[in-house]
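These notes are about the structure you will find just below.
With one protein chain removed, the remaining protein chains of the complex are shown where they sit.
What follows is subunit A.
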Amino acid sequence: MSPASVFVCLSLTLLSDYPVIRVKPDNSGVVTDGVKHSMNPFCEIAVEEAVKLKEKKFIKEVVAVSCGPTQVTETIRTALAMGCDRGIHVEVSGKDYEAMGPLQIAKIFAALAKKEEASLVILGKQAIDDDCNQTGQMTAALLDWPQGTFASEVTIDGEKVKVVREIDGGLETIKISMPAVLTADLRLNTPRYATLPNIMKAKKKKIANMKPADLGVDMVSRVEVLRVDEPPTRLAGVKVETVDDLVAKLKANGTI
């Protein structure tokens, strides 16, 4: 029996690879105003996998979900342009958004997955701005569903899912029963471009709007950010001519 719907849970991140990130003058966080935000690259891979599964007829419907302020709807539109059928925007803004962490997000996704009777929840393995790598695992635990994380290959086999996971020692293949949570790793696929005609068509697809309270989730955070600092500036290295010089310098600064 083919699964009914697949949830792809998206994260809107600061595109921390390329723009210049500055710490706020009061060290409370980083400056986010005016910095380009877009879909987390691992979430793009997750969307691509879900759309591929739908194209192979393993699943009927792909729903893109994201939590955050209004900006997030653009990310959901991109997911819709890549092939998702509909979107859900869970509105979180202001102080709640700044305090929002993996646990709150996992609670929201878990509540939605139960409400919409999803068979698969696919997420990116981690967000590139905070590198937490926790949301997928927490969602699975809250739902008490099996999880296939760091997936580099996903195959649906009847009622089960075969997942090849990238682990430190190599590749691990596991079989888990559905409903399940998967998190996408880099080599799972190459995401397609969201082309302009698809962006235009996506404007007609539905994005439902709701608040965490509608799902019975409380957004209180148990984590408080005390301070954010820039990494220390790298000191210049010193070149020495001979091994004796090297030993002398190491002795002088107390290393040996």
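What we mean here is this: a residue touches a chain if its C-beta (ideal position, glycine included) is under 8 Å from a C-beta of that chain, and two chains touch if they have at least 3 such contacts; residues count from 1.
Heads up, the rule we're going with is that contacts and distances are computed from a predicted model.
Not every chain of the complex appears here, and the one that does not is recorded in UniProt as "Electron transfer flavoprotein-ubiquinone oxidoreductase", selected from "AP-4 complex subunit epsilon", "DNA primase large subunit C-terminal domain-containing protein", "Electron transfer flavoprotein-ubiquinone oxidoreductase" or "Transcription initiation factor IIA subunit 2". Summary of contacts with the chain left out: across A:Gly158, A:Pro197 or A:Pro231, the touching residue is A:Pro197. Contact with the chain that does not appear here is found for just one residue of A:Ser38, A:Ser93 or A:Gln134, A:Ser38. The omitted chain makes contact with subunit A at the following residues, 15, 17-20, 22, 25, 34-36, 38, 190-193, 195-197, 199-200.
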